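Working notes, beginning with the structure itself.
Note that this complex is displayed minus one protein chain, with the remaining chains in position.
Right, subunit A next:
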Amino acid sequence: MTVTRRNLLRWGAAAAGAVTASGLLAGCGGAERRPVPPLSPGQDPWRRFAGTTINFISENTAPTAAIAANLQPFTELTGITVRIVNLELSALVQRVALDMASGTSQYQVIYADPYQVLAPYSAGLADLREFIEDPSYPVLEGGLEDFIPTQLRAAGSFEQEGPVYALPYDCPTMIWQYRADLFAAHGARMADDLGFDPTPGPDRTWDEYRRIAAWFTDNVDEVRYGTGHQAKQHDSLMCDFSNVLWSYGGDYFDAGEQVGLLGVRDPGRCTLDSAEAIEAARFYDELLAVAHPASRTWDWDGVGAALRAGEIAMCPNWHEFAASNEEAFPGAMGYAPLPSGPTGSANMYGGCGIGITANASGAERGAAWLFVNWATSRGTQLDNLRSSAGGGTPTRGSVYELPEVVRAEQRPSELPNMLAGPAVRAAWEPDRIGLRPKIPMWNACDTAVFTGLSQMIAGQQDPETTMRGTARRVDQIVARGWHA
């Protein structure tokens, strides 16, 4: 192209346009923060922000379904209106990131998934000690100590002890869910054929789990396959595989426990290419070979539906499915910690907290805290357990000690999610709880992991190639760093 005056002018105009456009982009965000109105003398601290409306953005989870169905007590207590936006997790992450970028705080209360919201956007969340330590707000009943300690650190902290970005709100954990009626009916014959006691529990090994699954497939007419898995090319595949990975002694990074519990920005080198991780992948590939073929299309909802539809006899899944399992097969479902590998049993924790956007200001900021305080309180967690609209299990230790809750762990149970209580409490023991890496770039690493695994179980690559390739990709992603 010849350089003429006209061409120069065109390029100049385009460059000026690009600068203008990027200037307009940069103009997005940065609203000024208003101070929180002070508490008037003699005023009820719960009524301090009466008349305010706030928005709570949440993943479409069981606790939020229960709270949405029973918001009236909060409105009566505080005079605050709460609008709840329920979304699938990836849609929620998009909205939260864009809301933080805009600076307008359209959503004051945020469902802060530790891996997809808290780690990448902790700088966009308020440190809740601002409210907890301020005597002008209602006291946090039971204090932070009442929350299950591991969950408080996993769901509420990032990088360092001290700042609390979210209070534990739900605590789904992967456990072994099985048709106890089928084990009762066929257990003796299975034991004879297999040569071991098949009763589910952490004493079983993953290899025994695989053999039990194959036995069900070959010998039982009530179900089509013995086991099903959430092995869709999705976050769920990483969750399902991680249980096996950890139980075989593998991990994502060297300081795995620290990376999972508090979280770090730079986790170091990926260790998915270790001998233990490769062995775990090899076993997982074998396990999926005997599983229901549709496992490759199921996420947690899919495998849960298959169990309730009588397609499979057992599966690893989140314990909060217990109530809906009980509806499908009353009295026939059993729960146990996941089987063990060479180094023990590992049970993926998937709990999340709720926090407040740092951009929230004025009465909305205070009102958001009142909601967070109420939504995680003992009374609300108990109401959630009783709710017919859903309801997860509590994140406060004191709720598990209530006589009504303890009774509900046995049938007949008025709080059916508590039927999984003993299994899930065993799964939360420090040597059994599984915590995935809490790093800002986890979304990209997660995608690299589940994409590699999906290629492996589709037969496109062997376990060793998969693990080595995935480790290399994760290292590249981590090396690029995170720039929120």
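Observations on the structure shown:
Assume a contact is a pair of C-beta atoms (placed from the backbone, for glycine too) under 8 Å apart; a residue touches a chain by one contact, two chains touch by 3 or more; residues count from 1.
In the analysis below, contacts and distances are computed from a predicted model.
One subunit of the complex is not drawn; among "Cytochrome aa3 subunit 2", "Sugar ABC transporter permease", "Cell shape-determining protein MreC" or "Cobalt transport protein", its UniProt record names it "Sugar ABC transporter permease". Within the set A:A123, A:V139 or A:A479, the residue that contacts the chain not displayed is A:A123.
Only one of A:A306, A:L382 or A:M467 touches the chain withheld from this view, namely A:A306.
From the set A:R211, A:H292, A:H319 or A:R432, the residue in touch with the chain omitted from the display is A:H292, counting the whole complex.
Not every partner is drawn; the one left out touches subunit A at residues 14, 17-22, 24-26, 28-30, 90, 93-94, 97-98, 100-101, 103, 120-121, 123-124, 232-234, 292-297, 305-306, 309, 311, 441, 443-444, 447, 451, 454-455, 457-458, 460, 483-484.
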